[in-house]
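Below are the structure tokens for one structure; questions will follow.
Here the complex is missing one protein chain, while the rest keep their positions.
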Amino acid sequence: MLRAGKILIVLCAMVLLCPGRWAAAADTLKIGSFLAVTGPASFLGDPELKTLQMYIDKINAQGGIDGIKIDFVHYDTKAKAKEAKNFVNRLIKKDRVDVIIGGSTSGNTIAVMDLVERGRVPLISLAGSVKIVEPVRKWIFKTPHTDRMAAEKIFQDIKSRGITKVALITGNGGFDKSGRAQCLALAPKYGIEIVADEKYGNSDTDMTTQVAKIRATDAQAIINFGFGKAPAIVTKNIRQLGIKLPLYQSHGVASKKYIELAGEAAEGVRLPAAGLIVADLLPDSDPQKRVLLRYKHDYESKFGPVSTFGGHAYDALFMVVNAVRSCGCTDRAKIRDGIENTSGFVGTGGIFNMSPTDHLGLGLDSFRMVEIKNGNWTLVK
Amino acid sequence: MFDQLLQFIISGITVGSVYALVGLGFTIIYNASDVVNFAQGEFVMIGAMSAIFLYGAGIPYPLALAAAVAITVVVGLMLEKFAVEPAKNASVVTTIIITIGASIFLRGAALLVWGKDIYGLPPFTKDVPISIGSATLLPQNIYVMLGTAVAVLLVRYFFDRTMTGKAIMACSCNRRAASLVGINVNRMLLIAYGVSALLGAVAGILVTPITYTSYDAGVMLGLKGFCAAILGGMGNSMGAVAGGLLLGIIESLGAGIISSGYKDAIAFVVILGVLFFRPGGLLGRADSERV
Partner (left out) sequence: MRRLGGLYILAFLFVITGLMFPDSYYVTVVGVTIFTNAVLAVSLNLLMGYAGQISLGHAAFFGLGAYSSAILTSRYGVNPWLAMLAGLALSGTVSWVLARPILKLKGHYLAMATLGMGIIIHIFFVQADWLTGGPDGLSGIPGITVFGWPVNTDLRWYWVFGVLMLFCIWVSLNIVDSRPGRALAAVHGSEVAAQMTGVDTASVKAQIFVVSALLASVAGSLFAHQQAFVSPESFSFFFSIELVTMVVLGGLASTFGAVFGAVLLSLLPEFLLVFEDFEVLIYGAILMAIMIFLPDGLFVTTSRLITERLRGGEAS
């Protein structure tokens, strides 16, 4: 036993003596990120990381933000809350970053909010949940539209079609569950009755059972909140069972991948999404059009089809850049103030107007209702 | 209500067919080498992913499928040769960790080769739903069921009627005795892994047109396949098939009749219930321990 202990000492000492800290020079801005680059939410984290890296390289190549270079530290959370927590700890304590961008999922963000508040580092989240900015926390901002906005946008559209009975089908992930909660909470306000509330596991391979249950109700429309492959399977299952009801998806599937996977079954599906996926279709008078087309071009010339998720990272990064530019410093508190004072910033998600009581700064009009026709997005007027 | 039930059962059988094939793969390897191969689900993923990429590269569909099966079999053989064979005398838990390590390794390799996107495979024939009463199913569902049935019958034939199959069975009964009567035990183990990988690839190819796949899709299928094998009684190949179908149907009925949110929990409650009353699975014998 004694020998065992000795070996342990040596090994532990070896481990603990590994140094791992270096100080940032004064004229660099240290941005940290923790994104779900692999794992179940990789379709969020992957374009987000690519966007950040591409623009940071670009900014540095052009001499930085008014001479301030950006130093970028990144960790992959694999969408695990525990990892997110560890990495944010690492970003704050070990890497000592000036500002944090991330996480990709609501769960990852919610997990670190207390930590970030205590560490007094500005954080811009790329996740959907309304819980991130309500109630407002001093150091925490976000760029994507909330799940509540998505639910409202869908209900507005449903109501305009004269539909009052709706079936809900959602997965077991954080995004799905909080979207479902928003739908249930908002339905009465729009005079809509939820007649079915079905669930599935996000790694399930067949949802015909749940869809068959919906078919047996008197629902007039179906809403599916989710992301990844499950919504595509649900879409196919609905058509397979010969259900002709209008199907609404969430902004979680606002990428070409969904259309590719669901194929013909996706025809006629409506969903609320940021302007990015329909950039070409917007009128030239739209103030966002120029920004959207430029980002789309930048991204697609390097990586392939653009998704709205990378756009959220674009918005977050340039909000930080603007804040740094306006104070000419890398001070955490001043960057925070700068982000909070963002006004009239035209991003990919919409036009942001932040305030001490609104750490998102987007209105419902920044969401567009799109419909899939002939394998492509179209704007619903 | 009857129409509903019919739909639930059709869904259950489709999903259950895949569990059955994966469970059968578990059983074959377990019988031949006493190893529970937790990388079994990865065979499914590799089969499907290879097919998708070969087809995407312009190779004719049937040929792409055949090549994908071949690739998966090679992976299975390599798994046996480089991971399982060197650890021949390891304990049960050790081999479990080795196969878990292998499954992580294969997932990591898939991530590097194919990226993290989700992919689909075109259905074998056009997706026109077929109605039975008010229940519907896709032609691909029928291919899944037929494919599973054929695969199970072939495996049955292989182990009951061919010399090689019988030799593998002999290894599973008593390895030393088998080698004494002139069976090349190592070769037989290799064949068992090949057959098992082949079944995984077939399952992946059959089901991907319906379910899509990605580099991490193997984990859940492996787990469900293990459940199928245990439910039927470890080591009993027909038990694994029955276990797989039963598991699919329980999940589907649980989701349809009780609660879709708790359907997996319901399935596990049933499995626990079965084990408490039949500690050797449905078709297994309760072993008597050697003292």
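Each chain carries a letter (A and B) given by its place in the written order, and its residues are counted from 1.
As a convention for this text, contacts are C-beta pairs under 8 Å (C-beta built on N, C-alpha and C of every residue); 3 or more make two chains touch, one makes a residue touch a chain.
Keep in mind the model is a prediction, meaning the values are calculated, not measured.
Seen in the complete assembly, the chain not on display touches A, B. Across the entire complex, the residue among B:I9, B:I29 or B:A102 in touch with the chain not shown is B:A102. Among A:I31, A:I110, A:V166 or A:V253, only A:I110 touches the chain that is left out of the view.
Contact with the omitted chain, checked across B:A57, B:V92 or B:V181, is made by B:V92. Residues 36, 83, 86-87, 89-98, 100-109, 111-112, 223, 226-227, 230, 234, 261-262, 264-265, 268-269, 271-272, 275-276, 279-281, 287, 289, 291 of chain B touch the missing chain (whole complex, contact as defined above). Residues of chain A in touch with the missing chain: 1-9, 11-13, 15-16, 18, 20-21, 38, 75-76, 80-82, 85-86, 89-90, 93-94, 106-107, 110-111, 113-115, 129, 131, 172-174, 177-178, 181, 199.
The working rule: only the chains that are shown with their structure count from here on.
Work out the mean CA point of chain A and of chain B, and you get 35 Å between them. By the touch criterion given at the top, residues 38-40, 42-43, 46, 172, 198-201, 203, 205-206, 208-210, 212-213, 216, 228-229, 232-233, 236, 239-242, 257, 260-261, 263-264 of chain A touch chain B in their complex.
Within the complex, the chain B residues that touch chain A are 4, 7-8, 10-12, 14-15, 18, 111, 116-118, 120, 127, 129, 131, 135-138, 207, 210-212, 214, 216-217, 219-220, 252, 255-256, 259-261, 263-264.
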